[in-house]
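Here you go, one structure.
A protein chain is absent from this complex, but the other protein chains hold their places.
Which chain is which? They are A, B, C, D and E, in the order written, and residues in each are numbered from 1.
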Amino acid sequence: MTDTHPTALNLAREEPLPERTAKFFAICEEKLGLVPNVLQAYAHDTAKLDAFSAMYNQLMLGESGLTKLEREMVAVTVSALNRCFYCLVAHGAAVRELSGKPELGEALVMNWRVAELTDKQRAMLTFVEKMTLESHRVEEPDRQALRDAGWTDQDIWDIAAVAGFFNMSNRMSSAVAMRPNPEYHAAGR
Amino acid sequence: MTDTHPTALNLAREEPLPERTAKFFAICEEKLGLVPNVLQAYAHDTAKLDAFSAMYNQLMLGESGLTKLEREMVAVTVSALNRCFYCLVAHGAAVRELSGKPELGEALVMNWRVAELTDKQRAMLTFVEKMTLESHRVEEPDRQALRDAGWTDQDIWDIAAVAGFFNMSNRMSSAVAMRPNPEYHAAGR
Amino acid sequence: MTDTHPTALNLAREEPLPERTAKFFAICEEKLGLVPNVLQAYAHDTAKLDAFSAMYNQLMLGESGLTKLEREMVAVTVSALNRCFYCLVAHGAAVRELSGKPELGEALVMNWRVAELTDKQRAMLTFVEKMTLESHRVEEPDRQALRDAGWTDQDIWDIAAVAGFFNMSNRMSSAVAMRPNPEYHAAGR
Amino acid sequence: MTDTHPTALNLAREEPLPERTAKFFAICEEKLGLVPNVLQAYAHDTAKLDAFSAMYNQLMLGESGLTKLEREMVAVTVSALNRCFYCLVAHGAAVRELSGKPELGEALVMNWRVAELTDKQRAMLTFVEKMTLESHRVEEPDRQALRDAGWTDQDIWDIAAVAGFFNMSNRMSSAVAMRPNPEYHAAGR
Amino acid sequence: MTDTHPTALNLAREEPLPERTAKFFAICEEKLGLVPNVLQAYAHDTAKLDAFSAMYNQLMLGESGLTKLEREMVAVTVSALNRCFYCLVAHGAAVRELSGKPELGEALVMNWRVAELTDKQRAMLTFVEKMTLESHRVEEPDRQALRDAGWTDQDIWDIAAVAGFFNMSNRMSSAVAMRPNPEYHAAGR
Partner (left out) sequence: MTDTHPTALNLAREEPLPERTAKFFAICEEKLGLVPNVLQAYAHDTAKLDAFSAMYNQLMLGESGLTKLEREMVAVTVSALNRCFYCLVAHGAAVRELSGKPELGEALVMNWRVAELTDKQRAMLTFVEKMTLESHRVEEPDRQALRDAGWTDQDIWDIAAVAGFFNMSNRMSSAVAMRPNPEYHAAGR
């Protein structure tokens, strides 16, 4: 795997990258010290990269009743249930860094039930697990349990949207054998 | 369920809708005779509606080595595995209409293995099923089977992207109890 | 698939058909406009056809505390869990016709939990799902839940008998690749 | 549980039993030393008892390319996968008695894969397991594997019919908590 | 399979057996009328045989708040969930002998839910099933349910230890195709 082949598919990167993409990648380098391979993987089609990034940024960085850490907790919990290597490495690092608690990241990667969580967070992850493993069985009492734990209807939408997004992203990553940037492994330890 | 509550969540639609959204909905009415409830559901946050629509339109209507019908076949197969009512109703109708074969739509909703398919399509849906049910077990031989059936690496990306998208969308719909527009039931019979 | 090979097995129909069978098929033609392929499939052995029909007619058309529609609802719910194409096509049509509600047939085919049901019917289908997916875990509280919802012990027997019958019939149909008569697809839309 | 309540349901036996049923039960007593509880359970409705018995006798005692022992082997294998106590006790005894090999009955109850089987029988039980656990995935290669092992198309029908029947019967027994006659436990040891 | 090859692996027994092992086997012969094949299987490495036996004897024969019968009930329930032929034959016999109730042994082999159990035993087997099938979901309420049923914390440790041990032993036996001594089949009938 190299920068130009961040997956098992033989897809050439758009060359040259459009200016907006080159700029975006430069910002990543500056802020994160790397361009996440998921973005490199999408760089064979920058229109799709834009749409993916727009959705990602809204969900994970935009306004929400969930903190950024909580959104990353959802990401890792879903990714653990789907056993997605790329997302667990990248978002496990994010949980460790945002929380300052390496054990929290580890617990969510390994078995979310053993993590130290507030009751509100536990309700969130219970819903997220059901959505991931048997979404067709989600019914009104499942939504009500979230409300009872203190989440608003807007928050429920956001929880569902983040959990849904990683159910897409996990499958995409596994389908094309996306490899995480090695820098993530040591981050936030 | 009404236009303003197309899901089980109590989320108010942005009022008034931004002009671009109002226009988009008007085009839907004109072309489809309805505004799909998934769009109505997103109308409480039109920025997210835009991102969702952008991604959807690229995947389902943009350039691809998959025909539009094949992309809808992926959508229905994934949705059947996830037992998502909204997506099966809406995209089952699309398969019936695009193929002119009601039985094809029915077979994909009920059990894709009994559908009349080309070998190339059968390889596609075999991959899609594995991605949906156990994505962590996808390995190189699974991708190679697609190549052997005549798909390019770009096509594999597109198959994975559509299958991934509906794994998101199915879960989102089930999580918020999205209801399909009733018009779909009779379409393409 | 033709009349003489309604399955993937090469089994010759008894020729000539015994008079009672010929008469039975003529009645089917007259009343339904077709001879259901399941009967054609059994026509290689009319003694077995008789036994199958006797049991079917008792269960689905005889006296019972369940309406005919409710028995068809059980049939479709079981068949959806087993993903049996033949039975979903034939009995999905029956639900649409008996109820006059195409959406009800669709919902039961796709995900029974989203169907509009009375509490009594919901209890029935909850039991039926457990019987189908993990019958060894049925215990007294499961039967009591049916009684609490208003079903008698005789009704419980009938629910179990219909659900059991379609667990047989689904597997038989899938095992021999039985194909539904094409007329069913458009019925009751 | 008593003779009049062989299940957890409170269903009164038809009294007096019709003459044909009384005679049938007397024959059972004479030949088997007992009236199987499954028949007692059906005695609240002798018309249904007749249909059930007719189908059972055709399948298990009628002409077939499968020996009676092989049909009982299918019965036990299916019942083990469904963990049906009634059927395992009653038909486990039948395998022990018909084969003269207690270990064969035990192995089929516990894990059919460890049983000593001919290749032809192993093919049969492989098919039966797939029909029981995931019938919607049965495809032509599964049927062809049976033909390759020496079974005719008529035999395949019979294998499917017996396996289907016990998938019904197992669920019926578990749903109503049918208890086996205690005499079976010691039989054929 | 012979005494020297009690499994599918070609592993030579230590020859001559160390004196302590020879003595141990002689005691088995005297007390049980046989040397259990699991011990013969370990005889290619008597140091490992010693460690295995030490752990087994502590768990199954040592001091505990569980009776010996209850420990065998755990053994059979776990082995039934794992469908381990060796352990079901050997420990099914033990349950029949220790309880004097052949039906109890049969019920635990076939479907523990139908066995006649005290509430305390039912709580024990409920915990044991969860540990066996989805140990990562065991949480404090599961342990509390055991306490509520009358088990002490030391008993919970012992229940878990026995259930854990047979989850090892079942897998070991199946992995190497260990065959039970034929004498077990008839024991305790």
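Rule of thumb we're sticking to: a residue touches a chain if its C-beta (ideal position, glycine included) is under 8 Å from a C-beta of that chain, and two chains touch if they have at least 3 such contacts.
Note that the coordinates shown come from a computational prediction; the quantities given were computed from them, not determined experimentally.
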Chains in view that touch the one left out, judged over the entire complex: A, B, D, E
Which residue of E:40, E:82, E:111 or E:126 touches the chain not shown here: E:82
Touching residue (missing chain; options E:21, E:77, E:126 or E:167): E:167
Residue numbers in subunit A that touch the chain omitted from display: 80, 83-85, 88-89, 102-103, 106-107, 109-111, 114, 177, 182, 185-186, 189
Interface with the unshown chain - residue positions in subunit E: 8-11, 44, 47-48, 50-52, 54-55, 58, 62, 82-84, 127, 131-132, 135-136, 138-140, 143, 153-154, 156-157, 159-161, 163-165, 167-172, 174-177
Those residues of subunit D which, in the complete complex, touch the missing chain: 111, 113
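Simple rule for what comes next: only the chains that are shown with their structure count from here on.
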Set of chains adjacent to subunit B and to subunit C: A, D
Copies subunit A and subunit D - rotation angle from C-alpha fit, nearest 5 degrees: 180
Most remote chain, CA-based centroid, reference being subunit D: A
Cα-centroid distance, subunit D relative to subunit E, in whole angstrom: 30
Chain centre separation in whole Å, for subunit E relative to subunit A (CA means): 44
Whole-Å gap between the CA centroids of subunit A and subunit B: 22
For subunit E, residues that touch 2 or more chains besides their own: 111
Touch-based graph of the chains, sorted into line, ring, star, complete or other: other
